[in-house]
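Starting off with a structure, shown below.
All protein chains but one are shown at their positions in the complex.
So, subunit A:
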Amino acid sequence: MSEFEIQFATRGGLYLIIHAIAWVCVIFLVDFLWGDTAVQYVLIAFVIVNSILAVWFSKARKRYEALQNQASSTSN
């Protein structure tokens, strides 16, 4: 298990679950308040936000692992 995965498992995993549940709740809330048409815009926001998050997550992992490799090579 890499350092990134350990850090992710201890905190990020739960945030990921909460994030998914919160999106579903927001979609239901928007549907109740403004109807089906508004839900379409929430779906667009969902796609955009999660695409950005996926790219950020991938970059953060690479950056974190590069820093870890650099630190371990310096200590050796």
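Basically, contacts are C-beta pairs under 8 Å (C-beta built on N, C-alpha and C of every residue); 3 or more make two chains touch, one makes a residue touch a chain; residues count from 1.
Here is the rule we go by: contacts and distances are computed from a predicted model.
Look at the chain that isn't drawn here: its UniProt entry, checked against "NADH-quinone oxidoreductase subunit K", "Extracellular solute-binding protein", "Intracellular septation protein A" or "Alpha-D-ribose 1-methylphosphonate 5-phosphate C-P lyase", names it "Intracellular septation protein A". Mapped onto subunit A, the interface with the missing chain covers residues 1, 5-7, 9-11, 13-15, 17-18, 21-22, 24-26, 28-29, 31-32, 36, 39-40, 43-44, 47.
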